[in-house]
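Before we start, here is the structure in question, set down as structure tokens.
Apart from one protein chain that is not included, each protein chain of the complex appears where it belongs.
Chain IDs A, B and C follow the sequence of writing; residue 1 opens each chain.
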Amino acid sequence: MRDNPILRVTAKILFAPIIVFGLYVQFHGDYSPGGGFQAGVIIAAAFILHALIFGLEAGRRLVPGWVNLAMLAGGVIVYGGVGVAGMMLDGLFLDYNVLSYDASKGQHYGIILVEFGVGLTVTGVMLALFHAFAGFAEAHYKPSSGSKGGTSGEDGS
Amino acid sequence: MTLAQIIANLPALVVAIPLLLAPVAALLPYAGLTWALAVAGTGGALFCAVMLMGATAGGKSFSYALGSWPPPWGIEFVVDPVSAFTVLVMAALAFVATLFARTALLAEIAEADAGKAYSAWLLACGGLSGLVMTGDAFNLFVFLEISALSSVILIALGAGKDRRALIAGYNYLVIGAVGATFYVIGVGFIYAVTGSLNMADLAERIPQVPQTTVVMVGFGFMMAGLLVKAAIFPVHVWLPAAYAFAPSAVSALLAAIATKASLYVIARVMFGMFAGVPDLAGFAAEFILVPLALAGIFLGTILAIYENDIKKLLAFSSVAQIGYIALGFGLASTAGLAAGFIHIGNHALIKGGLFLAVGCYAVALGSRVNLGGMAGLGRRMPITTTAFLVCGLSLIGLPLTAGFISKLYLVRALLEADMIAVLLLVMASSALSVVYLWKIVEVLWQKAEGEAAVTEQPALYMPLWIVAIANIWFGIAPAPLVDGAQRAAMYLAGGL
Amino acid sequence: MAVTLTNMLLLALLVFILVLVIRTRKLFPVVVLAGAYSLVSAAMFVNLDAVDVAFTEAAVGAGISTVLFLAAMAYLPGTEKEPPEAKGLMHILPALVVCLVGGALLIAAAVELPAVGDPSAPAHNHVAPRYLEESGSFLHIPNVVTTVLASYRGFDTFGETVVVFTAGLGVLVLLAGHTRTALRRRKDDSGNTGKGGGDA
Partner (left out) sequence: MTVLVENWNYLVVICLMMGGLFIVISQNNLVKKLVGLAIFQTSVFLFYISVGKIAGGTAPILKETGDLLYSNPLPHVLILTAIVVGVATTALGLALVLRINAAFGSIEDDEVLAMKAEDGEPRGRRDDDAEDRT
């Protein structure tokens, strides 16, 4: 799978546009269909594609475990943080009107931040899911033939 | 956060504190630190719950609009005697179970998982209190899922000790997901004909809906989903395995508060949202809830008598006790509701205490607790066993214990509704429960050969004794619990 | 008319996929069919003007679910053993009864529902008008779904982010921890050849 030059080259070419498209979907959610969930999945798909092509170890080198966990938890903390910020500014929980002098601007800030939190969590979760599943299947079932971490897709079922 | 801001945002904090501390706990590697976070989270929620109970003292109720969007456009939290009472009971038991979880959880799961285990613990507590506080029908589904998924993680953590926890977790997940989806189908139909998702708003709009079949089917599917989550008779199959193979601290938490939240939601849906169509709620109470409750009481008690695994025995006894609560609600009268809420409080104390005691035995014996393995523990672990006995006597309803108060109010409600046949059945079943308690007591003081000396850790039996003393305290001076429950019943029955 | 026609076509395709899923015994095709089911329902969401939902369903439902199923299925037994309907009617009777009764109840209610697409249905005239109106005038955000998702019902989405976090946490606890010990055990007895199926 990984010593196939065509896949390696296309993966390298595709990697960046997917990330850019993901960021576009994330921050353009107010004006067109999109938002945190879809963007998170797209960005995670880019990293999963990389892990599929270049192997799980390369994937783990690119996004180490603790970074993944930090993204996972960070998104919920960002979302909750916006809620608590609303409370600290004498509003109620998740109250965006108080986030800025003008209520509608506050709503904009709130929605952008909240969607960013969702995007962070979903990216972290989808990546963690893939690495957990592929890593588990490999560690338990693959005969330790010492090959550089076979990917799940390689042998098929 | 000034004190004034905390006071102003109490309803949100009861749910937000555990839910926000959970990701922080998942990040921290040290078990001791994450346990401290768990204690802080459940303690903070308990503090807010006590303050909320004070705020609804005179039967007052107020709504907390999240994101300051007024209902029915935004989501609201409803703070009234009913939700404040239930949230207080759950927060108190969750806090005590968290104290117990310090040594008990670590004894049964891998050290590395401790941080994430306490994170799932906080999520379960936050999800359940959110389930009670929310006043929005769809938001309730989201909290059903939060508490369900985090409970699955906690149950599956028991796989370190016993691989059957995996199957218990899987069944809990799939049956819970089907139940939650049934609930969503019900909400979808009700939304299609009313246009609103807010419970108070629905209570006004549902009676004016011309399509009665849609209301009936929507109500039926919502109730079907909630009956699954509350483990009432025919759909209780997931409960015994889940409580039996989960780590002991998790069994104590789930047994004490998990099904209570769903029972509270059943009461709020039947007598709150659908109060406007009394014949529908009345029919469901009389012809569905009461028969299922009675069947659950007898099935649970009889299966408990023939069960050898102590935790499964207590789980079947839980199915029976849930039957008592459902029976109370099934009477659809103020006295019946009061009996139901009183038993929500008392059963949390009783079953929480019993599972905490079994947890002490499991940690002391270092392995799964089977009736055979408990021989002679009465002599070897006197402190724990006395507390176990106090909770056991409260289970069968001995006077001067909390259980007696529950039985008293249930009997009074049954008399008022002059359902004498049901009354006799209830008396017979509580007599039967003496049988399985005696079976355990007999084993505890049985002469066992080659008993190894067993040390009793104060960190374990202190929380147990808090619950045991509460069992006695509310037996002798039941005023606080009974008044809270009766205020809740009067408030909810106001809709009848 | 075009909308109803495409609806009919897509729904027929969905029913066909569902029957196939029930009939197939090999798990790999079943997983691919599940992905196809999500994709076709995403196409139907577009047809019913739910573009955000179609985007999510395609990305999350068809995309990630299928990747997870395949990643998990790579080493699980590939074929379902004896399917219950092969063992005779008795095995599937309870499921059949539950589904038929449930379906009959739902159809009895669905017949009474306001017609699909009827603008005067109560669902559209109670809460939704304010979202549409205020999203333009007050919030100046064209995508109304995003405003309702993030602001009006922001607490729903907060709960939902917590659900995603719980799933990620659960999988990490269940699988990653277990993999660490399995790998460590494999390093300990790396002398003998690693046993393939099941661990020590």
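In this text, contacts are C-beta pairs under 8 Å (C-beta built on N, C-alpha and C of every residue); 3 or more make two chains touch, one makes a residue touch a chain.
Treat the numbers as computed from the prediction; the structure is a model and nothing was measured.
Q: Tell me the shown chains the invisible chain touches, ordered by label.
A: A, B, C
Q: Out of B:P18, B:G44, B:G67 or B:G169, which residue would touch the omitted chain in the full complex?
A: In the complete complex, the chain left out is touched by residue B:G169.
Q: Even though one chain is hidden, which residues of subunit B still touch it in the full complex?
A: Contacting residues on subunit B, toward the hidden partner: 110-111, 138, 141-142, 145, 149, 152-153, 156, 159-164, 166-167, 169-170, 173-174, 177-178, 181, 184-185, 188, 191-192, 197, 309, 367-368, 370, 372-373.
Q: To test your reading of the contact rule: which positions on subunit C touch the chain that is missing from view?
A: Considering the whole complex, subunit C reaches the absent chain at 3, 7, 11, 14-15, 18-19, 21-22, 27, 30-31, 33-34, 37-38, 41, 44-45, 48-53, 56-57, 60-61, 64-65, 68-69, 72-73, 76-77, 80-85, 91-92, 94-96, 98-100, 102-103, 106-107, 110-113, 115-119, 121, 123-124, 127-128, 131-132, 135-136, 142-145, 148-149, 153, 156-157, 159-160, 163-164, 166-167, 170-171, 174-175, 177-178, 181, 184, 197-200.
Q: Could you list which residues of subunit A touch the chain missing from the display?
A: 31-33, 35, 37, 122, 129, 132-133, 136-137, 140
In the analysis below, only the chains that are shown with their structure count from here on.
Q: Per the contact rule at the top, check every chain pair and give me the one with the most C-beta pairs in contact.
A: Top of the contact-pair ranking: A-C.
Q: Measuring between Cα centroids, which chain is at the maximum distance from subunit C?
A: B
Q: Find the geometric centre of each of subunit B and subunit C from their Cα atoms only, then give the gap between the two centres in Å, rounded to an integer.
A: For subunit B versus subunit C, the centre distance works out to 29 Å.
Q: With chain centres taken as the means of their Cα atoms, state the distance from subunit A to subunit B in Å.
A: Whole-Å distance between the two chain centres: 36.
Q: Go ahead and note the Å separation of the Cα centroids belonging to subunit A and subunit C.
A: 19
Q: Could you list the positions in subunit B whose residues touch two or more of the other chains?
A: Only 19, 22-23, 26, 66-67 qualify.
Q: Subunit A: which residues touch two or more other chains?
A: If we look for residues of subunit A contacting two or more partner chains, we find 69, 72-73, 76, 80, 83, 93-94, 96.
Q: Provide the residue numbers of subunit A that touch subunit C in the complex, in ascending order.
A: 25, 29-38, 41-42, 44-45, 48, 65, 69, 72-73, 75-76, 79-80, 83, 93-94, 96, 103-104, 107-108, 110-111, 114-115, 117-118, 121-122, 124-126, 128-137, 139-144, 152-153, 155-157
Q: Touching subunit A in the complex: which residues of subunit C?
A: 27-28, 51-52, 54-56, 59-60, 63-64, 67-68, 70-76, 78, 138-143, 145-147, 149-151, 154-155, 157-158, 161-162, 164-165, 167-169, 171-172, 174-176, 178-179, 182-183, 186, 190, 193-199
Q: Taking the complex as given, what residues does subunit B use to touch subunit C?
A: 19, 22-23, 26, 66-67, 69, 72-75, 110, 112-113, 116-117, 119-120, 123, 126-127, 130, 136, 138-139, 142-143, 145-146, 149-150, 152-153, 156-157, 185, 189, 191-197, 205, 209, 211, 213-214, 216-218, 220-221
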